[in-house]
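Every protein chain except one is present and positioned as in the full complex.
Letters A, B, C, D and E mark the chains in the order given here, with residues in each chain numbered from 1 onward.
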Amino acid sequence: MLNITQSIGGSLSSPMVLAFLLGIIATLIKSDLKFPEGMYLGLTIFLLFAIGLKGGHKLSHASISEFILPGISAIAVCIIIPIANFFLLTKLLGFSTVNAAAISAHVGSVSVVTFSQVSIMLEKSGIQYEGFMPAILAIMEVPAILVALFLAQNSLQVNKEERRDLLHELFTNKGIVLLIGGIIIGMLTGDDGYKQVEPLYDGMFKGILCLFLLEVGLVTGRRLFDLTKVGPKLLIYGITMPIVHAVIGIILAHVSGLSEGGAIVFATLCASASYIAAPAAVRIALPDANPTYYLTAALVIIFPFNLTIGISIYMKLAHLIYSVW
Amino acid sequence: MLNITQSIGGSLSSPMVLAFLLGIIATLIKSDLKFPEGMYLGLTIFLLFAIGLKGGHKLSHASISEFILPGISAIAVCIIIPIANFFLLTKLLGFSTVNAAAISAHVGSVSVVTFSQVSIMLEKSGIQYEGFMPAILAIMEVPAILVALFLAQNSLQVNKEERRDLLHELFTNKGIVLLIGGIIIGMLTGDDGYKQVEPLYDGMFKGILCLFLLEVGLVTGRRLFDLTKVGPKLLIYGITMPIVHAVIGIILAHVSGLSEGGAIVFATLCASASYIAAPAAVRIALPDANPTYYLTAALVIIFPFNLTIGISIYMKLAHLIYSVW
Amino acid sequence: MLNITQSIGGSLSSPMVLAFLLGIIATLIKSDLKFPEGMYLGLTIFLLFAIGLKGGHKLSHASISEFILPGISAIAVCIIIPIANFFLLTKLLGFSTVNAAAISAHVGSVSVVTFSQVSIMLEKSGIQYEGFMPAILAIMEVPAILVALFLAQNSLQVNKEERRDLLHELFTNKGIVLLIGGIIIGMLTGDDGYKQVEPLYDGMFKGILCLFLLEVGLVTGRRLFDLTKVGPKLLIYGITMPIVHAVIGIILAHVSGLSEGGAIVFATLCASASYIAAPAAVRIALPDANPTYYLTAALVIIFPFNLTIGISIYMKLAHLIYSVW
Amino acid sequence: MVKLVPLKMVTIIALDALQHKLIADIKNCGSKGYTVAEVEGEGIHSKHFTDWEGRNVRIETLVTEEIADKIMQTISEKYFDRYSIVAFVSTVEVLRKEKFA
Amino acid sequence: MVKLVPLKMVTIIALDALQHKLIADIKNCGSKGYTVAEVEGEGIHSKHFTDWEGRNVRIETLVTEEIADKIMQTISEKYFDRYSIVAFVSTVEVLRKEKFA
Partner (left out) sequence: MVKLVPLKMVTIIALDALQHKLIADIKNCGSKGYTVAEVEGEGIHSKHFTDWEGRNVRIETLVTEEIADKIMQTISEKYFDRYSIVAFVSTVEVLRKEKFA
């Protein structure tokens, strides 16, 4: 049923996935290919803003009332996932409090690139999804990080004033500002305004995502050998958890009244791990956490898994659940 | 008649204006959103070159004879405006010679982004304007700065050799080179050549302008509190002067035989303040001038005023004058 | 027959050639126009990857069997050219071993931008060429450099271990990785995948190439005065050699069964000089070689010659040879 | 002849996310200026070569010996135990000491 | 064993628009080489963090004490009163003094 070889094969016809692999290979063969400093940041700004804009524009044509239940589900899942993961990681897998919290912050939050990839795959398959999903993406960026830091309370190396700073930083991080800012601009400008900027933000989106994934591949490749350091338990965790999260996501999506397409996107968000807000917050709030664990989990295991196999699995799982329920 | 609320409302449906506001808000809420170093320069190069190219291509289809009178008017206005402003600023508003000269250099020169915005608004309103306006833009970049520096003669902290250097720098600054270079390339390549590069320089123009304005907003936001330092007189000056300049511009445009659309563009150029050539020249030639005054006037007051309300006012003023005259 | 004035005139209607000239002029008049650090690298990455992708996509529709003979010719020419040039430069032109080897490495390898320009010119003239030419470009990047370094064996300032490193660096340099990576991705993704990224990699290609050539012009301009240092013999060499290489290229192309369009591309590759792999390799392996010689030959003489006159000559030569043979 | 007088240069290398806090600290200690450069680096704790790992900044401030001591004391107390940070003091000579004192 | 000999390092932090003039000056004073880095900064006169404010460069040149004095003298006369500029001298040790003298 879940034909994994076929999924992998399918994803190998995606220029984005292939660009990601090229990046990894380039690092493995020790090529001098390196993106100029600033290009990663520039591409990130473009992608976040473009997702916001497109989402906002779709949202302006959607009815907001349908948004309330999925919105609540999104927040709920961002509280449940980090708590569950934190206990799993500390009690069962023997991670220290601070490392467990760091990993939970990452897996509880979401990945913008994984979101882009699932929307491209749905578009290709002709499956519709709710226009407000970028807003859900924005909602899911922060809460899990807060929950995870709360769980690490005692290990949290910040005093009261710094805690306030940290909260502030989380809610004003560039991911949030660009996504929500983009959504609002997309909603306010209307069709005429959107048409002016569409050739760049929509027309070029996939091409630029492809370039971005090449760079993500270069970074992932550099961290690939950390896999040997982290041991098999993190690997198994990183492949199992996304699927579990996706199933929770599909069920919650169904309960919230999302369409099958919406459920696939939501499941993918649940299964994805953050790489913008979470690493930045963890570096400041939990400087004792070992990046080898949280970066490897988020970037080297979960991200490629979702990109190549995960999303196809979630599409099939959603189809299964939506056809029997 | 001049319905300002409506103007502001209208400009709030422009993704460029909204991106500018997002930039300001991001700074005000102390977001970590920051463009990578070099991106500002890269975007500036693109915009200047694109404006030149497009203008040059239009120019190749226009008759040059119509260009002479407006060209002379452009130079005239670039001599009158800085002189008038310099005396206003020193005699009436009590600024020091060097600060008055610095501000006059900025308001006498022109803003490329404001030019782009007015051309987008005219396009949206279906109003035509002369194809040689980008050439007028290029003409208006430098003279006012020269006049202003001449007025500050005694305070000018340069010796003879440095004066020569300065003149040279003014006439070879990147704004001039890219605009005029772009215009000439646009004229020489012809339709075939232009079609090859049109998808980037025309198709992406508004989207990239939007990104650029986001960055301008970030910079403006950082300087917003300087408004409290400069006192109300600079604020009132910065809102009144553009309108006065615009009226002068419309009258001169009419006299020079420009169309109503051309008059709107010309008025907007007169009303706009420089942010490429002028700050660079003032930093070198008048290092004692206080950036709090000239950057606040140009960037924090005049630019947003033109972007949100000004241009709409000039459109109505031009319509008024052109319908009665 | 070979109407050079007409060729130059024709190339002056190409926005790419004009942008290159603008860059040179900007440097000559000492403008402050400067691209931000990293932009050159970013544009190079885009161009290489885009050429690969487009080529790979075309390749997926081509029959590979036709590729074998031209592939062998490409390697052959990359062995013959550096050897012949090395002896010419040492024996006849009196260059030192190390400088001769450095120049041979450059003229034996290929230029990606010259490749782009010839493909644009053929497209404009409606002349078809084989889809696998980007693969030929990739093949021709490295071998000549190896041969040239081998010829400088004794002057080669590397020990055994470093030699291994150098070989490795040559075969994994970013040019190779992006070109071959792009080709493979272009082949694997199929029409659907390619269509997703085409608007960026095909639609924007010429516009971005234009921007890139502006920057190449800026660098060339800075080295223009080196022409006076290198003496007339390098100038004469740099103008004669490309034509000789092109003739060899056309003959080999004909023998290998390439179409006339393919022969023009192949001839242009033979005539072009490297500016990505070769300078990087020579800096490390032959640090005693004088950049004034090899950079001037490659960038200041051969590249502009090909861009403005060369390619037109090769088109006519190919037409001549293909019509009589 | 120019008369050079000795002064202290404090250099701090740290995560770029700490930049604003560190600058506030050195201003509090009495520094009148500073210069910031973007750098990459590797130390005992971690690598700082990609945006995921966080890049570093190198902050330099030219101050009197007294202020230099104060800065070293402050940042050692506030950051040394918890963050990847390197700080050192060197002696330089300047012309106009008043500017920095 | 390596034998290190003392030499002077002159560091100048100034508006990037002054880069070419400053380099011409240090060459005139006898410097045989220099290294330039892009930096940002804040001092008494102004902030240099955006392109509107103008960015800074940090120019370093390794020279003999005599040339160092000459450079400090020259730039103090030409720029100190008029421009935002910071310059200082430090002592470093090198292996091949000939290269810089």
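The rule is simple: a residue touches a chain if its C-beta (ideal position, glycine included) is under 8 Å from a C-beta of that chain, and two chains touch if they have at least 3 such contacts.
Because the structure is a prediction, the values reported are computed rather than measured.
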item	value
Touching residue (missing chain; options C:197, C:219 or C:301)	C:219
Candidates C:41, C:62, C:93 or C:251 - the one touching the absent chain	C:41
Residues from chain D at the interface with the omitted partner, ascending	11, 13, 37-44, 56, 58, 69, 72-73, 76, 80, 86-91
Absent-chain interface as seen on chain C, which is shown	37, 40-41, 44, 157, 219, 222, 275, 279-280, 283-284, 287-288, 291, 295, 299
Chain not shown, touching residues in chain E	1-2, 4, 7, 9, 23, 32-37, 62, 90-96, 99
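The definition used in the following text is that only the chains that are shown with their structure count from here on.
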item	value
Touching chain B and also chain E, the following chains	none
Assembly fragments, chain B aside and the remaining chains unmoved	one piece
Far-end chain from chain E, centres as C-alpha averages	A
When chain D is superposed on chain E by its C-alpha atoms, the rotation angle in degrees, nearest 5	120
Residue-number overlap at the chain B/chain C interface, same or different (half cut)	different
Whole-Å gap between the CA centroids of chain B and chain C	41
Rounded Å distance, chain A centre to chain E centre (Cα mean)	47
Per-residue overlap in chain A, given as positions that touch at least 2 other chains	37-39, 41, 203-204, 280
Residues of chain E whose C-beta touches two or more other chains	17, 38
Touching pairs - complete list by chain label	A-B, A-C, A-D, B-C, B-E, D-E
